[in-house]
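Here's the structure we're looking at; comments come further down.
Every protein chain of the complex appears in place save one, which is left out.
The chains carry the letters A, B and C, assigned in the order they are written, with residues numbered from 1 in each.
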Amino acid sequence: MSQQHPNRARLLISCRDKAGIVSAVSTFLHQHDANIVQSDQFSTDPQGGMFFMRIEFDLGTASPDFLRLKHEFHSLAAEMDLDWKMELAARKKRMAILVSKEDHCLLELLWRWRSGELQVDIPLIISNHPTNKQVVESYGIPFFHVPVTRETKQEAEQEAIQLLKQHDVDFIVLARYMQILSSTFVDSFPHRIINIHHSFLPAFIGANPYAKAFERGVKLIGATAHYVTDDLDEGPIIEQDVLRVNHRYSTQELRVAGRNVERIALARAVDWHTNDQVLVYGNKTVVF
Amino acid sequence: MSQQHPNRARLLISCRDKAGIVSAVSTFLHQHDANIVQSDQFSTDPQGGMFFMRIEFDLGTASPDFLRLKHEFHSLAAEMDLDWKMELAARKKRMAILVSKEDHCLLELLWRWRSGELQVDIPLIISNHPTNKQVVESYGIPFFHVPVTRETKQEAEQEAIQLLKQHDVDFIVLARYMQILSSTFVDSFPHRIINIHHSFLPAFIGANPYAKAFERGVKLIGATAHYVTDDLDEGPIIEQDVLRVNHRYSTQELRVAGRNVERIALARAVDWHTNDQVLVYGNKTVVF
Amino acid sequence: MSQQHPNRARLLISCRDKAGIVSAVSTFLHQHDANIVQSDQFSTDPQGGMFFMRIEFDLGTASPDFLRLKHEFHSLAAEMDLDWKMELAARKKRMAILVSKEDHCLLELLWRWRSGELQVDIPLIISNHPTNKQVVESYGIPFFHVPVTRETKQEAEQEAIQLLKQHDVDFIVLARYMQILSSTFVDSFPHRIINIHHSFLPAFIGANPYAKAFERGVKLIGATAHYVTDDLDEGPIIEQDVLRVNHRYSTQELRVAGRNVERIALARAVDWHTNDQVLVYGNKTVVF
Partner (left out) sequence: MSQQHPNRARLLISCRDKAGIVSAVSTFLHQHDANIVQSDQFSTDPQGGMFFMRIEFDLGTASPDFLRLKHEFHSLAAEMDLDWKMELAARKKRMAILVSKEDHCLLELLWRWRSGELQVDIPLIISNHPTNKQVVESYGIPFFHVPVTRETKQEAEQEAIQLLKQHDVDFIVLARYMQILSSTFVDSFPHRIINIHHSFLPAFIGANPYAKAFERGVKLIGATAHYVTDDLDEGPIIEQDVLRVNHRYSTQELRVAGRNVERIALARAVDWHTNDQVLVYGNKTVVF
């Protein structure tokens, strides 16, 4: 949702907490004529915990070009032992979408993309069903139908991985993709696969959460956007939201109502990921 | 929150769904000069499911007195095989509170009671700690300290049950009472004990939900008011609510923030129970 | 969102409150073998105020057909002086959409319509701009471009009214239609035009509410779906919702964030209208 400045860049840092990081980094930027426009930081524990930082800055007229600035930051980073990433805001990430039959999350992302809310390129969309081919192509995006059966699951995954690598994607959104990914797949894109689970995790892990929610008689239903790890529905949570329901909702009505929470929670998570606002540590996220 | 009309009464009905219930009941009331001012109904399945109904009505000048009306309803109810309950709105339920050390839920209920929001009498408050004795007594309510140790748990429960029966309570609120009740206790007050669990059930069942929520890195914390059954944290849910949190919250800060959700969810559930708005079926509630 | 039963019907009643309405109506239905599956009522004041009722019922095997049932209800209604409406749930209302350039509300309605969430027919969409022609037609819906200039406003409105009448529409949704309708237009469709105003009314009436919200520094922005009357932004409110914002939002960012509240509030209001859940009285609504 941020406005684009032509030379806006972002610096993300994770490291063990220590004295002088903010000073050293902000002085580096100042000396390179870069103007800090936003800065967030978080320490798990000021005494020896982890330190996370996200800085947005604008390159100035006397700044070196971005690549040189990035290059020059290497020595400071090495000296202070920082894990870091520096990105131009104008560089759009390449996002792939995996989807099955249900289209609400897919369409939400496509609409936000076309309206300019979501600053990404979408080089391809893969589905195990042909259902959404037409709508995807009406947006001018290549659609790949990669069917999955029990027997072909492994090959199908290999095909998907290859397509994703060929198209040089930065991250992958599972927009209601109803297949469990293998470790091989997940490990190929560490913390770069975002899933939307249709419950308020950790409640109702696994299949059919709306049926379980109906059984339990909950008064709110939820959705959880998270990074995918090898543990099903256990990855770092990026965003969650809920919706009030009542005894009148059948399982099917919970499912329909839940679509609205799913698409909004997913869209927010994708937006934050796109803007480099999410840092993972352990099994959690810092969202700046 | 409803306004008091001197002759306002409530009729609650549960039965197998069948044709003609609404007609029969509303005609009965009309013939007795009782004016229906609100009516809610719910069928789990119009073809042979369960039927639930709640009617608020005002006795008219030509109505029999309430007890006679109630008496005359018996034959209709028998004929149609209804489970039912008829109550004068002006008859305040007698509510006991069980509490341990934390006072936020206790105080919320006491404030609402004193301000007239909560239409109950509070004949006694029982605690396993003396902590809240003074504040309870400042409200003019008898406070009983019934300590519980591993060895005395059974006796202590018996003492509590006896106190509750002596004081003729209609229902019991566990306002952060940190003891698990035995089956004997629970069975003495079926669907008449309301607990507040400090998580969004079924997430984080059992002890230390805030520590678990911190570990899992959830983005919302919740609270659940439910009727107590023999299965810990598994009873019929009356109300749930949530609060947005983020990575900056320590376990302790989640605990503090969560207090506000706990007291509001509990207060709503108690209010609804007080107004006969909650019907239990299976392990769920209908809240009218 | 309700499931379709083939012979589900709805009865809506408004009248001065008086004794015996529920009894008379429910007995009428019972005698015609119609099974009440849901019923809501509301009295502004049990002593001589207004009474509103909505009943859903299923015609039984021994029921007369719907038209005969409706016909036979006339005499009861006359006797009790009821304003009423009886509709088959399966009869889809014919909804027209008026839209300008912004497409988020339009697309929300189209998605929900295609997914079966919104039970309407959409015979036509009219716009004062050609912008959304292609997307509308991709849904197989006729699109009419009726440009409006200061000089042609009256003629353009006449053209729109004629199109709407030719297509026999039941109600009209202004899905961000940036033209003020004349009294002539409004009076042609009393309480059958739903508008989405991009603020939490009555705050920020009139043009540019997001700019005004930015100026005022509010911490929540809202949207209001209401029936259109001759008084701009003063018609009966059907639904409102809000979204948390903060000092970081520019006017443009408020506008973008607000889209999500607008489309959800509008979609809910349209859904309720479609299901005959909204009754207007004075300048307010009862939403059952």
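Worth a mention:
Rule of thumb we're sticking to: a contact is a pair of C-beta atoms (placed from the backbone, for glycine too) under 8 Å apart; a residue touches a chain by one contact, two chains touch by 3 or more.
On a predicted model such as this, the values are computed, not experimentally measured, just so you know.
Residue in contact with the omitted chain (choice from C:His71, C:Arg91 or C:Lys284): C:Lys284.
One of A:Ser14, A:Ser39, A:Gln158 or A:Ser250 touches the chain omitted from the figure, and that residue is A:Ser39. For chain A, the residues touching the chain absent from view are 5, 19-20, 22-24, 26-27, 29-31, 33, 35-43, 46, 58, 60.
Taking the complete complex into account, residues 1-3, 103-104, 107, 111, 115, 117, 138, 250, 252-253, 256-257, 259-260, 264 of chain B touch the chain not shown. Although one chain is not displayed, its contacts with chain C can still be listed: residues 42, 200-204, 216-220, 222, 236-242, 246-248, 283-287.
Following the convention adopted for this analysis, only the chains that are shown with their structure count from here on.
Both chain A and chain C derive from one sequence, and where they touch, over half of the residue numbers involved are common to the two copies. Chain centres here are Cα means. That of chain A falls 42 Å from that of chain B.
Those residues of chain B in touch with two or more other chains are numbered 42.
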